[in-house]
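Only one protein chain is missing from this complex, and each of the others stays in its spot.
Our next item is chain A:
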Amino acid sequence: MTRDSAAAAPGRSGPGAGRPVDPGPSGSRWERLLEGGLLHGGVQGSPVLRLFMRWVRRPLLPVMRLWRRNIQLKVVATTLLMSLGVVLLLGFVVIGQVRNGLLDAKVKASQSQATGGFAAAKQKADEAASTTTGDDGGTPADGRAPQNVIQWMSDLVKSLSSGGQGAFDVVTLPVGGDSGSGRGPRASGLVDPSASVPEALRQRIDGSTAAAQSYTRIVYSSDQGSQPALVIGKQVNDPNGEPYQLYYLFPLTQEEKSLSLVKGTLATAGLFVVVLLGAIAWLVVRQVVTPVRMAAGIAERLSAGRLQERMKVTGEDDIARLGEAFNKMAQNLQLKINQLEELSRMQRRFVSDVSHELRTPLTTVRMAADVIHDARVDFDPVTARSAELLADQLDRFETLLADLLEISRFDAGAAALEADAIDLREVVRRVVSGAEPLAERKGTRIVVIGDQQPVVAEADARRVERVLRNLVVNAVEHGEGEDVVVKLAAAGGAVAVAVRDYGVGLKPGEATRVFSRFWRADPARARTTGGTGLGLSIALEDARLHGGWLQAWGEPGGGSQFRLTLPRTADEPLRGSPIPLEPPDSRRNRERDTTDAQDAAPSDGSDAGPAAPARTATAATATATGRGPIPPLTTAEPPTADPTALPGNGARVVARPTAGAPRPDGTDGTDGTDGTDAPDETEEADEAERPDTGYRPDTGSRPDAGSEDTHRQGEASRGR
C-alpha cells in the first residue's frame, strides 16, 4: 500500500503533471468560478466579449471574494438592505399620511374662504347693479349698463385679493374660453391667468354654476418660479347679469414646506436608523464571528502542524462550549499524532539499526565467503557453484544494505547538500563513459545532445552523478539495444538533463510508480536480479534535495524518458523545465505531426516545445504501456514556464515512508527504473555503477566505517 501511495505522487509527476495537477492550485478558482454558472454563459462568446467580461469582472472579483468569505459583511449588508426597505416603506406611508392631512386641512380652509369670496363677489355685483339702476334708471340699458364693469371688475379683483394677504390670488376669466364673451381676464399677484387655470376646470365651470376645484401649478409672469396650488372656481354674475368665472388660487407653498420638512426629518431619521442598525448588526455579529474566526485560525494552525495551539475559552456560553470541544478535539488529535509519529520514528530507526547491525556479521560472513570463493577450485562442481552463488548474493546484500542506509538518511532528513557550481556536461561525460562497457555489451549507442554549450548549475556533483548514472544505466538496460539519447538544456532559471530510451516503455500509471521503493513492473518476477529497487527512490530524493524535479514519461513499446530538472542556483524555486517531459518523437506527437504539419516543430532532440507538449505528455502517459524491453528513457519536459509541471516534484515524495523489503539487487539506477528482469548483464552494469553505490554507503550509513555509534540520520552525514 505504501507503494501505491508513493507511486501516485512522485512518479506521476512528470507526465501526469500536466493533467491532474494542472487544475489544482492555479486553475481551480477559475474553474470554480466558471462552473458557478454566474459568468459561464458570457464566456462562450466572441473573444472581444470575453475580454470585456473579464474587464468588467476584474474589479468586482475582490468584492465577490470578500462577500463569499465574510459572514459579517453578509449579515451587515443584509441588515442594511432590509432596514432600508423598512425605512423606505415607513417613509412612504408617513409622508402619504402627512400629505393627505395637510391637503385636507388646506382644502377645507380654502373652500370656506373661496365660498366667502364668491358670496362677496355676488354681493358686490348686486350692490353695483342696484346703484346703477338707481342712478341711471332712465338711460337705456344697453347703452349704459355695461360701462362700469371694466373698472368694477378690476376693483373687485383688487379688493378680493387684498383680503388674502398673499394667502391666495384671484383670477377672473370670461365664460366660454378665450373666444367667449365677457371681459378680459384679470389676475392679482402677477399670476398668468390662462396658464394657471387648467382648461378642464374652465370647461367644468362653463358648464355648471356650482363651484369646482382642481390642483394646478401657478405660473407667474414675473421671474418667480411656478408653484403648486389649489384652484377653486365658480361662475358668478357681474352687475349686468352677465356671467364670468371667478377663481381663487391658493398656493400650496406652506404645505409643500411642511411636507419637505417632514421628508427631511424622515430622511434624516431613516438614515440614522439604517446606519445605526448596520452598526448594531456589525457589533452583534462580531461577537459571534470573532470566536469563530479564532477557531478557524487555530484550526488552520493545527492543520499546519502546530498541534499545541488551543482556543482561549471564557465564560460558559455556546461559543465557550464550542471552544472547549474544539480544544478537546485538538488535544486528542495531538495525542494520536504524537503516537503515530513516535511509531514511525521507531520503525525508521529500526530499519536503520537493522542495517547497521547486519553489517558487522555480514563483514565476517563476507570474509569467510571470500575464503570459500577463492578455494572453490578445490571443491566439487556443485559446491563450487554454491560458493559462487554465495559471493554474488553477498554482493547484492551489501548493496542493498547501503541503499537502505542511504534511504533512511533521507527519511531522517540527515542528507546534506554540498552544492557547487558544476558543469553538467562533465558529469554526463563521466556517466556516459562509465556506462560505455555495459552499453557495448548491450549493443547500445549512447548519444549526447546539447553539450555544445556549458550547462552550469549550482549542484552537488556527487549526487547529480549518482542520479544520472542511475538513469543512464536504466536506460541502457531497458533500451533493448536501441539508442539512448542524453539531452542537456538550460533555460530560464533551470537546467535539465533528459534520458530517452526506446525500449518497452511504461504502462499507464507506471510513470509515477517507478519511483516507489522496491517497486517492480512485474511482481511475478523475483528480485534476484537487477538493482535493489531503491535506486530511483534515492535519485528522486537527491533531486528533491536540490530543489529540483525528477520525472518520468513513457509509453508502452515507445520507450520512456526521464528528466532531471535542477534550479540554476540552489535556492531558486523552479518554475519550469527547458526540456519537455514528453519527447517530441513520442507516438502521440508523431501522430499529430502527420495530421497537423504545424505541430511537427520540435525534432526529437530539440529544445522545449511550447505549452502544447505538456498537455500531450499527460495524455501520453496514460497510454504508456508497461513492460517489455525498456526503451531508452528520455526526460520529457513541460514547457519552460508551464506551472503544471510543478506538482510532480519531490514534494509528495517526501511523505512516502520507506518501502517494503529491500531487494538484493545491485545498483540504484537499475532497480529504480523498472522492475524488469535483470539479466546478468545488469549485474555488470551494477558493478559499473558501483562507484555510485560506493558513495552511498559512505554518506548514508557508516557501514564501511563500521561505526555503530549512530543510528540516526544526522550521523550518517557525519560518517561521510
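Simple rule for what comes next: contacts are C-beta pairs under 8 Å (C-beta built on N, C-alpha and C of every residue); 3 or more make two chains touch, one makes a residue touch a chain; residues count from 1.
Basically, contacts and distances are computed from a predicted model.
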| item | value |
| --- | --- |
| The complex's invisible chain, by UniProt name, from "Dipeptide/oligopeptide/nickel ABC transporter ATP-binding protein", "Lipoprotein LpqB", "Glycerol operon regulatory protein" or "Peptidoglycan glycosyltransferase MrdB" | "Lipoprotein LpqB" |
| Given A:Met82, A:Ala105 or A:Leu190, the one touching the chain that is not displayed | A:Leu190 |
| Options A:Gln72, A:Ser154 or A:Thr253, residue touching the unrepresented chain | A:Ser154 |
| Positions on chain A contacted by the hidden chain, ascending | 139-140, 142-144, 146-152, 154-155, 157-158, 161-162, 164-166, 169-170, 174, 178-181, 183-190, 193-194, 221 |
